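Apart from one protein chain that is not included, each protein chain of the complex appears where it belongs.
Going by the order they are written in, the chains are A and B; count residues from 1 in each one.
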Amino acid sequence: MILVLMILSPIAGALVLGLFGHRKIAPVLNIAFSLLTFFLTLILGEEVSLHGPLIALDENLFADSFSSLFLVITGGVAATTSFFSLRYMTIEAAHGRLTPERTRLYLALYQIFVLTMIVVLASNNLGLLWVALEGATLATVLLVGWTRTPAAIKASWKYFILCGVGIAQALFGTILLYFASEKTLGPGGTALLLTHLETVKAQLEPTVMSLAFVFFVVGYGTKVGLVPLHNWLPDAHAEGPTPISAVLSGLLLNVALYAILRVKSLADGAIHSAMPSNLLMGFGLASVLLASISMWKRQDIKRLFAYSSIEHMGLATLAFGIGGPLATFAGLLHMTTHSLVKSAIFFAVGHIVQTSGSQKIPSIREVALRTPGLARALLAGGFAITGLPPFALFASELLIITEAVKRIPLAVPFLLLALFVTFGVLIFRILEISEGGPSLTAKPVSSLPKLTFFPIWIHLGLALILGTVFPATLYSAYQKALLVLGGPLGG
Amino acid sequence: MAASFVSPPTSPLVGFLGSALLLSSFAMLSMRRMASLVRIFALQGILLTLSTLSVALAAGEPHLLFSALFTLAFKVLLLPILLFRLLERLHIRGEVEVLLNVPVTMVAGLFVVVFSFALAAPISEMANTVSRGLIGVGLAALLLSFLMMITRRKAVTQVLGFLGMENALFFSAINATYGMPMVVELGVAFDVLVGTFVFGIFFFQIRETFESFDLKHMDNTPTE
Partner (left out) sequence: MALDPSSSFHGPYGLAISLLQMTFVLFMAPLLYGWIGTVRAILQNRSPAGILQPWRNLARLFRKEMILPEGHSPLFLVVPPLFFSIMAVAALLVPFLGTSPPLAPVADAVTLVGLFSLARFAMAMAAMDLGTPFGDMGGRREMMVAFLTEPATLMILFTVSLWSGSTAIPAILASFSKGPLPFHPSLLIAAMAFILVFLGENARLPIDNPSTHLELTMIHEAMLLEYSGPLLALMEWGSMQKLLLYLLLGIDFFVPAGIPRTFALSGLLEGGLLLLGKLFILGALLALIESLFAKLRIFRVPEFTALAYLLSTLGFLLHFVLEG
């Protein structure tokens, strides 16, 4: 019941905003619907943790502790981003860059995007999961090209084509999986249902499953932004409107990685080799290394953080590849914190770009003088994203490295080097921005209301809590999610 | 696993239609005119319909008849008509610009085919459909469309490559497992339809902004 409601909420939102999105009240409605969705995911999370997995709609929908964790994150970040969108759009409108029609398009697509991600996370049917993830591409592709500048259209075209190609590979993987499972589960509805697949995964044909898994990783990995399939990601992040960069980085990448993890669990059951893990480790490591090299000399601030997203998704992928409770836990924590911190950074960056009218780092250096609040937020976010204690990314990165030392010691020097390079580059750039530029003539123009900073500090605060206190309820939620992915943490 | 069934050999008619589909993928790879590219795409749709029909009859799977009908309506009629109207409204004519010359592309395509056949061989052996040999053909067609997207520069050609990929996927699903569950198939078709509309919107945006469909103009757009 709650599963269906949770999906109906963004559907209703999309319909209402599609009809009334051009009205003045619409951005507030967007917030209302996003909050409602968030609220429903929270209830769902509660239900799942109390009563175990839920199933609905002819077994097509399903939520266990693993997916409900991501549902809550998705609902939450989508809700705070809708707050940010409101401020962002108000300022855009004040600059005269918006028509009511465009606002309507934006808001309706935003709800559809949230819908597709929730369907991916709540789908029990791997075929529907594919359909929803492709839907997420289709919804965001117009959002990325929303500003209609040549660069934006180029970026969204690239995004569309590369992700379309990638996701086609995943469909081939799905076909192969269906091919393998149909033998045991029989043709028809149940052969693509995760719950059924999990029970028979040991009987699935290993050759077919290996091939299917490779196709899945290439396909969904394109959406995660794994190197060498990452080419669309920096452009899409840099050229799209900043709220979209925030949800792309904070949510869509997570959701795609979630899909890979679901398939990996099946593949691990069927294939009695380390192939799936090695594949993930390879992609993860390549992403971390290449992203850190690419960050060098980036002048565009959104592009810089887009590469940082590739790096962090690579780290999480590496963690899941390493496997074992500790690394898996680290991977989950890393994904959670990354979506919180990265979206917070994009919130700050969005306003910074708006006030200075440029994305190039040299020309936004006056921001510290103009709006000190934003500079402070960016600084805090920068510390969090580079993995400085006490933020939770420190904990997860530390765990990942410790586990990597045990499993793949030869890769550790490169991993450490990459992490230090990204650390150095990011900190250097952020200090450059937030300490102010050479022009001392700029006057503080802090016209941003206090409420602007509210989503940023909530996200960073949560990242801080996860890195320090780690409340017992949250801990048990992660423990339960780990149960789905293998085994719980000892102790 | 129960391996008691005797795998039937690929039926000749199904095999022939599959080979023809593979040839049509190569034809798309070698076409120079935009309009003939769309025509080949429609032809591929016809082959897909016939192939689905023949599998349906050879295997006695009535639900595939719906898939065949659907393919006919969607890929032979609707999509090509939409594409032709698009070409007309946007005044797209002329030659497809290629990155690699055609013979080299063809040889690359051959490597792709060998690779896919080798990859699919162990899987085909496990299949018990009347068309099991064609899994490799489906994979090859998929990768050939992929090759087309890599080696072509114009937006419309990339779209056709994209649609060709979808055809190949549909073909693989039919031949490996007699089609995916209906819900999934409909969902995929819906995505493709929406995707085509999004492509259409894109074309207008691209033309407005770049006054050309050659992606090389896009490449000249500074991004950083």
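Heads up, the rule we're going with is that contacts are C-beta pairs under 8 Å (C-beta built on N, C-alpha and C of every residue); 3 or more make two chains touch, one makes a residue touch a chain.
Everything numeric here is computed off the predicted structure, so don't read it as measured data.
Student: For the chain that was dropped from the view, give me its touching partners among the shown chains.
Tutor: It touches the following shown chains in the full complex: B.
Student: Out of B:L134, B:V156, B:M180 or B:V198, which is the one that touches the chain we can't see?
Tutor: Spelled out, the listed residue whose C-beta touches the missing chain is B:L134.
Student: Determine which one of B:S124, B:T157, B:S172 or B:T196 touches the chain that has been left out.
Tutor: The one listed residue touching the chain not shown is B:S124.
Student: Please pick, from B:L23, B:I46 or B:L193, the residue that touches the omitted chain in the full complex.
Tutor: The missing chain is touched by B:L23.
Student: Suppose we count only contacts with the excluded chain; which residues of subunit B make the list?
Tutor: Those residues of subunit B that touch the unshown chain are 9-10, 12-13, 15-16, 18-19, 22-23, 26, 30, 101-103, 106-107, 109-110, 113-114, 117, 120-121, 124, 133-134, 136-137.
The criterion applied here is as follows: only the chains that are shown with their structure count from here on.
Student: Which subunit A residues qualify as touching subunit B in the complex?
Tutor: Spelled out, the residues of subunit A in touch with subunit B are 60, 125, 127-128, 130-131, 134-135, 138, 141-142, 145, 148-151, 153-157, 160-161, 164-165, 168-169, 171-172, 174-176, 178-179, 182-184, 187-189, 191-192, 203, 205, 207-208, 211, 235, 238-239, 298-300, 303.
Student: Quick one: which bits of subunit B touch subunit A in the complex? Just the residue numbers, please.
Tutor: Result: residues 1, 119, 122-123, 126-127, 139, 142, 146, 149, 155, 158, 162, 165-166, 169, 172-173, 176-178, 180-181, 183-184, 187-188, 190-191, 194-195, 198-199, 201-202, 205-206, 208-210, 215, 218, 221-224 of subunit B touch subunit A.
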